[in-house]
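In this view, the complex is presented without one of its protein chains, the others remaining in place.
Every chain is named by a letter (A, B and C) in the order it is written, and numbering of its residues begins at 1.
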Amino acid sequence: MFPYIANTPQDEKDMLKAIGFNSIEEFFDDIPKELRLNRDLNLKPAMTEAEIKTHMAELGNKNQGKDLVNFIGGGVYDRHIPSVINHVISRSEFYTAYTPYQPEISQGSLQVIFEYQTLITNLTGMDVSNASLYDGASAVAEAAFMAVDKTRNKEIIVPDNIHPNTLRVLKTYLRFKDLDLVIVPTKEGTFTKAALEEKISKNTAGVLVQNPNFYGLVEDEIEEIVELTHKNKALLIMSVDPITLGVLKSPGDYGADIAVGDGQSLGNGLNFGGPYFGFMAATNKLIRKMPGRIAGQTVDKDGKRGFVLTLQTREQHIRREKATSNICTNQALNALMASVYMVALGKKGIAEVATQSAQKAHYLYNQILEKTNFKPVYDKPFFMEFGITSDIPAAKVKEALLKEGILGGIELRICGDDFKNGLLVAVTEKRTKKEMDQFVQVLEGLK
Amino acid sequence: MFPYIANTPQDEKDMLKAIGFNSIEEFFDDIPKELRLNRDLNLKPAMTEAEIKTHMAELGNKNQGKDLVNFIGGGVYDRHIPSVINHVISRSEFYTAYTPYQPEISQGSLQVIFEYQTLITNLTGMDVSNASLYDGASAVAEAAFMAVDKTRNKEIIVPDNIHPNTLRVLKTYLRFKDLDLVIVPTKEGTFTKAALEEKISKNTAGVLVQNPNFYGLVEDEIEEIVELTHKNKALLIMSVDPITLGVLKSPGDYGADIAVGDGQSLGNGLNFGGPYFGFMAATNKLIRKMPGRIAGQTVDKDGKRGFVLTLQTREQHIRREKATSNICTNQALNALMASVYMVALGKKGIAEVATQSAQKAHYLYNQILEKTNFKPVYDKPFFMEFGITSDIPAAKVKEALLKEGILGGIELRICGDDFKNGLLVAVTEKRTKKEMDQFVQVLEGLK
Amino acid sequence: MKKYDSLIFELSNPDRRAFEIPKNDVEEVSLESFLPKESLRKEAPELPQVSQVDLMRHYTNLSNKNYGLDTGFYPLGSCTMKYNPKINEDMARLPSFTETHPMQDDALVQGNLELMDNLDQMLCEITGMDKMTLQPIAGSHGEMLGLMLMKAYHQDKGDTKRTKIIVPDSSHGTNPASAAMAGLDVVTIESKENGEIDLGELKDALGDDVAGLMLTNPNTLGLFEKQIQDIAKAVHEAGGLLYYDGANTNAIMGITRPGDMGFDIVHLNLHKTFTTPHGGGGPGSGPVGVKERLVPYLPVPFVEKKEAGYKLSYDSPKSVGKISNYYGNFGIYLRAYVYILSMGYNGLKRASEVAVLNANYLMYSLKDHYKLAVDRPCKHEFVLAGINTDIAEMPTVNIAKRLLDYGHHPPTVYFPLIVNEALMVEPTETESKEMLDDFIQAMKDIVEESKNDPELVKTAPHTTPVRKLDEVGAARNPIVRWKPEE
Partner (left out) sequence: MKKYDSLIFELSNPDRRAFEIPKNDVEEVSLESFLPKESLRKEAPELPQVSQVDLMRHYTNLSNKNYGLDTGFYPLGSCTMKYNPKINEDMARLPSFTETHPMQDDALVQGNLELMDNLDQMLCEITGMDKMTLQPIAGSHGEMLGLMLMKAYHQDKGDTKRTKIIVPDSSHGTNPASAAMAGLDVVTIESKENGEIDLGELKDALGDDVAGLMLTNPNTLGLFEKQIQDIAKAVHEAGGLLYYDGANTNAIMGITRPGDMGFDIVHLNLHKTFTTPHGGGGPGSGPVGVKERLVPYLPVPFVEKKEAGYKLSYDSPKSVGKISNYYGNFGIYLRAYVYILSMGYNGLKRASEVAVLNANYLMYSLKDHYKLAVDRPCKHEFVLAGINTDIAEMPTVNIAKRLLDYGHHPPTVYFPLIVNEALMVEPTETESKEMLDDFIQAMKDIVEESKNDPELVKTAPHTTPVRKLDEVGAARNPIVRWKPEE
């Protein structure tokens, strides 16, 4: 009857008989009558595959997106995705497995994690990585807890130029642990040592830098900020867009203690916000403070190399309320996608993706400044995302672009009224000259 | 440089050195200078995945089909395809393997063939099946050769109501072997014993019956035709639509010697004509006359059940020009798709698909006769495909239907001028009442 | 079939490429021309360089060293490893969904929002709750959020001293850990031998400093808390709230509902009950449902259905805020949505019934060879307290390893903590009688082997790609990344 339920009424009879019961109902005898649902669930009856395909096509057709040219960023980018990724994650031995609790039959998953950890540490320049976290925002929160745990202080300092959703998530996480969030105002969009100096103190547990920051600007006082943070015995947490690390200095280069970020850019699709994954890497001395799974290398009975989940005494299933985090299920398959992406691109490829994104963004930026009445929100070095503004409300600008099949960007008014008409535009390596020229043309046409 | 070429210029150098050569060029020294292509091939330079995706999307968008409601048949049907099929054939161990020449590492492919053979024999009611042939039309030709080979006669008799492309293919195959094709005119669309009697003789090697025939009619004198054929010591070849065997008498039931057909309907997509596959099953005594691969059960050194390619002395790689056929590469993956389809549907499912198709076809047929001015081409029992005609050219009818997103069917004028305005309409289980009612409405609106 | 032991880094060779992006079609200006030189790294990060065929073979061969649900039986208790339908995968890959950006205007993602709204209602109906949020990315994430909601509720009522949460000792480790994440103090109470709450103990623990109780029902031993109504009453009377860990929902769909039992907050693991694949450790999805009085605290944004269409609303002054970047794992709960549609009200109920049938069939078939933690009909899973020591002695870990040689994934071992030598078995409804019989036979054979040839069992596994691995050594001297040999 139901393709996903194997046993038939005849099987049911045989099984009940074998164990001496008369009906399935008997197994539910212990549920008090008053608690029994004495009606059918108010859901539709079972649908067949064909009916589902029709329904889902109808729902999907109520979206727009798949044929639009995407200039929206904000931490989630429309990039070229190698076809091998889907072929790898479609191997059912990967995607239908549970967390690798039985290492002898899970060497695939475990080696993938071990390789992922290596790729992330190489990318970020850090010593150790975990197996993934939920997303970039919660990774920042987990890093904040690590800083608190390590320093025994209760205050986390962040600049106001981080992703507004990261800020929201951090606020929620900190609030319930009675920790303090101190927000530092930035100057012309970037985080300065001077501004930090005003807030940092011996109570500070950690300082967060996001690079490039939410406005797409490349932070230019990171070294000084790291130094100041360390002088105050706090940890420096750096949140990064992993692709930019193809050419930008890594958290490791800057001496950060913890590197975090959202891995969507690494070969994960847009997917309306998820699943993506958060990554976290840190210095060696923080390894036992890390949340999440970690795979380690070992040997089997015969001395052969193999991999296991390790350092599990940090984790909830052993340490319960004293664990470094509650995380259990993480985002393994997305981390695998990222691994395949990094391997497919390789050392040169990732530099190329980063470089082209930056070059194309600057092409568009320069064209806009040259040919239209739009002005930059900040006239500062940026990587591949930038704010522009004009007399015209951003919503109107987006509308005009959409008419030409273009998703124009993010309205910066979500960052506050200062940014009234601001539009945050992201350019990846996937955008073409033709698409950008059309973008400019629409802006030119706006009066 | 090229993702599909592993070795780098450095590898090239190392390899040449190891074997004592200076350049790849030296390996080509034996090609006379005059034969060397002294220019680049006139093709574009290499394209990246991204560029290919764009190009292919553009090409694909020049087609129409994917959102149209399909009433075209003629041996190729738009049916429900279970999602499991693509998941199975996407297992790279299946699709990236060669023909299973090394059975010890090819038990997957071999067992699949063995199971396929079993499924096809169960479906057709025959004793033995091969591993697949190119398509339904060439399967008819191969069956004709078998009949010639078995009877040592040179004449193949076919009625004029078979698929016109089958007839074309058969003509070509027979002509080059200097065999005779005798075409029997049918009466009101069906093949009669009386008509056969006029042509059959001691020179006849084989007689073909297609059921349902090209016009969708269910042949009603098969038993008599089989008897007459066997009385003349000829072989009876029956070409069938495999889905209809969910409810129609099988070739085995009728006492046919060879059953053939095109397997597209068994879970293969439309794919603009291919790849599909041809199937062939026969009586036990014809097994050594069969073309193509056959898998057989055996045991390994330890007595464990296993499968191998067998009866290979029929085949070209051993018998060369004396082989039963030249076929080597066949349509293994399509046969696997068919196997998964038959397993997914099961005994009850295939009967259901056949029944629904027939019921829906009769609904549409009755509605058309009731509500429109269209008349049947033949007023005889049909299965799921039927001809209708009117004063209006079929091309015009199709045009009107297309405006409503409907692919109306096949213009019967391809079968001759008798059928001037005829339109052959196929209805599968996939068509809905709503779609059919709209079909009728369009026809009603035609004046 | 093939032995394969390389790390991807060991295949790397400069100049190899598995993938290329198109050439830049705008002017290639140097990065230094627009970025400060100090912001640039000296050398690109060390990512391996391989050809495409080497990439595919690497991961294909690694996959062949993995055991998935599609490989065989996976009776991992508490994890509900049921079949992951293929249509779900196909639907989740439709470009009309995958190619939508989370920051697109609501008007452009009406299909997504409608799906979210529909799913919210379906999950509410199944659990008996009033409103769901789909934002949590996994079960634990849902737990944390649920406890934050609980705390926010009390705080909003001015009840700020309620900082304790009662958690039974039989609970999953994520329960207390999530409580800690939400800034609650964990009070552990001992369960009775059958995993049920000891009402006396509970009542003693209750007080005006208690925010609530965290529970799953059926409990971790697979038994229904018969006193759930009394428990709920006690907690509510003490001013606390009841939290439901939904990991065991597969036992009760269409049969009874946490909302009707008195629970105020529920999280579901869509990657368990609702067939979204586990991915070797995620992504998952852990929606949280609440009763009316807790709705104001749910995270933002939530979907609203307006005249003009669906809308993501942030207008919720008492909301706890956000716990993840966007709207949760959309691509995952989309699969759960497809699953619920595929099953319908009738299929979901039948799924729970057969899950329970299968579990009882296994339990009663094994009861002479293994010790039952509790000898009473179970729900969708049950716990064995190790081998029947009247027959033979063998630690649970070895039984698990030996099962690998029989081609089965072992049950969950040594959980729940309240049962010695625990083997927690959850067959799910997608398994056939034949598969269950095969497992029963293997389990019995292992008992025989333990009696007659204990070495064989103790040195298992014998047929896996690697033999038993040294986990202690791995933790003592952690090697957590590959480094090139010097």
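By definition in this document, contacts are C-beta pairs under 8 Å (C-beta built on N, C-alpha and C of every residue); 3 or more make two chains touch, one makes a residue touch a chain.
Since we're looking at a predicted model, the values are computed, not measured.
Would you mind listing the shown chains in contact with the chain that isn't displayed?
By the stated touch criterion, the chain not on view contacts A, B, C.
With respect to the chain omitted from the figure, which of B:A147, B:V209, B:V308 or B:I388 is a touching residue?
Missing-chain contact among the listed residues: B:V308.
I'm checking contacts with the chain that's been left out. Which of B:A97, B:I183, B:L369 or B:A400 qualifies?
Result: among the candidates, B:A97 touches the missing chain.
Given the full complex, what residues of chain C touch the hidden partner chain?
1-4, 11, 13, 16, 51-54, 56-57, 60-61, 64-67, 69-72, 83, 85-86, 407, 430-432, 434, 463-465
May I ask you to list the residues on chain A that touch the chain which is not drawn?
1-6, 8-11, 48-51, 83-84, 86-87, 92, 105
The rule is short, and it goes like this: only the chains that are shown with their structure count from here on.
With chain centres taken as the means of their Cα atoms, state the distance from chain B to chain C in Å.
Chain centroid spacing, chain B to chain C, equals 46 Å.
When the C-alpha atoms of chain A and chain C are each averaged to a single point, how far apart are the two points in Å?
Computed value for the inter-centroid distance: 19 Å.
For chain C, write out the residues touching at least two other chains, lowest number first.
Expected reply: 16-22, 52, 56, 60, 85, 87, 89.
Specify, in ascending order, the residues of chain B that touch 2 or more different other chains.
49-50, 83, 87, 92
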